[in-house]
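Worksheet: one structure, shown below.
As you look at this complex, bear in mind that one protein chain is not there, while each of the others sits in place.
Letters A and B name the chains as they come in the text, with residue numbers starting at 1 for each one.
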Amino acid sequence: MSLHIGCAAAPGQAQENKTGSWRVFKPVYDHEKCTSCGMCQLICPEGCVHETDKKYDPDYDFCKGCGLCAAECPATAISMIKEEK
Amino acid sequence: MADKTCELVDCGHRACGGCGPAYAARLILKGSGPNSIVCASTGCMEVFSTPYPQTAWKVPWIHSLFENAAAVASGIESALKKQGRDENVLCICGDGATFDIGIQCISGAFERGHNITYICYDNEAYMNTGIQRSGATPFDASTTTSPPGKNSFGNNRPKKDLPQILAAHGSPYVATCSIAYPNDVIKKVDKAVTTEGPTYVQIHTPCCTGWGFDGSKTVELAKMAVECGLWVNYELVGGKLDKAKKIKRKLVEDYLKSQKRFAHLYKPQRNDVEIAKIQAIADANAEKYGIDL
Partner (left out) sequence: MKEILEGSHAVAEAVRLCKPDVISAYPITPQTHIVERLAEMVADGDLDSEYMCVESEFSALSACLGASAAGSRVYSATSSQGLLLMAEVCFNVAGMRQPIVMSIANRAISAPLSIWNDQQDSIALRDSGWIQMYAEDAQEVHDFHYIAYKVAEDHQILLPVFICFDGFILSHTYEPVDIPTQSEVDAFLPPYKPYNMLDAKNPLSMGMYATPDYYMEFRYEIDQAMQRSADLIKKVGKEFGEKFGRDYSGLVESYELKDAEVAIVAMGSICGTIKDAIDEMRAEGKKVGLLRIITYRPFPAEDVKSALAGIKKIGVFEKNLSIGARMKGAVGYEIKDAVDDQSAQVLSYVAGLGGRDITIADIKKMVQEIEAGRGDCFFGLRQELI
């Protein structure tokens, strides 16, 4: 594995670092309550909330469990549950 | 061109959970778009996003030294001009790099009139090195180099007014904003990159680790700062105050009580004198920018 001189790198490799392992609390998204405002996706500092058919889910490989989405969801559709490992 | 849907900062970066600057980074690039070159200073954002080889940046990105992002960006802009290219040239730097050590380079870049956008993510201290006082640290805030003690109430200087300094350099567009209002951040970054000349955007990005609050409350803290007038969202167009966000202003009390960095103002009991000084700063901001509804 040779070095890229000048200490440079192409995009994509950050994804090898699965920050989901940092979590203590895990967000659980209630799709019934969700009003599809998209705030959770906008606000996540990891940018790991994905949308499918106007409903949202975090990527648990990367979710650090910070709780910002739960705190800011206007429909209180997200709860933080302590994760048992 | 602003694009709310684009994600140009990858997952896997090492920011603290609930990091204000990490959130701001995504918003900045939604405002500037993929046709951007980012010039970063040493600091939290640079360190959490680029340990070789795991870069989180999906746009071209360069980091040189702590204090020279604006000078490096000036060179990039000159090269692009000569080569006939049109990428947006952005500096994304913390308050330490911007207000203090980098101020010479910013001043030179703005005086020369380069077509760059300098964005400061302001978490109000040198956070990456462990919470030291910067020129952006607010009055009476506790940091490791302005700790409260028998002879001190924390940082004893007001926040440097960098937006005014850069407006005085003739910047056509200077704006302050906050991650409390993400669409406003995106809009202002978009306006800054599409305005010809050196433009400046200062984003309030609360730091849960440095200020002492839970990462889930980052946006709540940012809102409180705006709502009590200690942070004002405004635009200076051609050096003149154009728009300031009007609020139904609350007292500084709740904002101060929510952060460990002001906890010393309530121990052993509420320090009425010092808190009154902080309230006076908020009152002066309200007067200066006309933000009271």
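By our rule, a contact is a pair of C-beta atoms (placed from the backbone, for glycine too) under 8 Å apart; a residue touches a chain by one contact, two chains touch by 3 or more.
Because the structure is a prediction, the values reported are computed rather than measured.
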- [ ] Counting contacts across the entire complex, name the shown chains the missing chain touches.
- [x] A, B
- [ ] Check each of B:Ala73, B:Ile179, B:Val201 or B:Leu265 against the chain that is not shown and name the one that touches it.
- [x] B:Ala73
- [ ] With the full complex in mind, choose from B:Thr50, B:Ser134 or B:Ser258 the residue touching the hidden chain.
- [x] B:Thr50
- [ ] Quick one: say which of B:Cys39, B:Ile179 or B:Ala222 touches the chain that got left out.
- [x] B:Cys39
Open item on the list: Which parts of subunit A face the unshown chain closely enough to count as touching?
Closed with: 3-11
Open item on the list: Using the document's contact rule, name the residues of subunit B that touch the chain not shown here.
Closed with: 34-37, 39, 46-47, 50-53, 55, 57-65, 67-68, 71-83, 87, 104-105, 107-108, 111-112
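What we mean here is this: only the chains that are shown with their structure count from here on.
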- [ ] Report, in whole Å, the distance between the mean C-alpha point of subunit A and the mean C-alpha point of subunit B.
- [x] 24
Task: Of all residues in subunit B, those that touch subunit A in their complex - done: 4, 7, 9-20, 22-23, 26, 49-50, 52-58, 182, 214-220
- [ ] Can you check the complex and tell me which residues of subunit A touch subunit B?
- [x] 4, 7, 9-19, 22, 42-48, 59, 61-62, 64-68, 70-72, 80
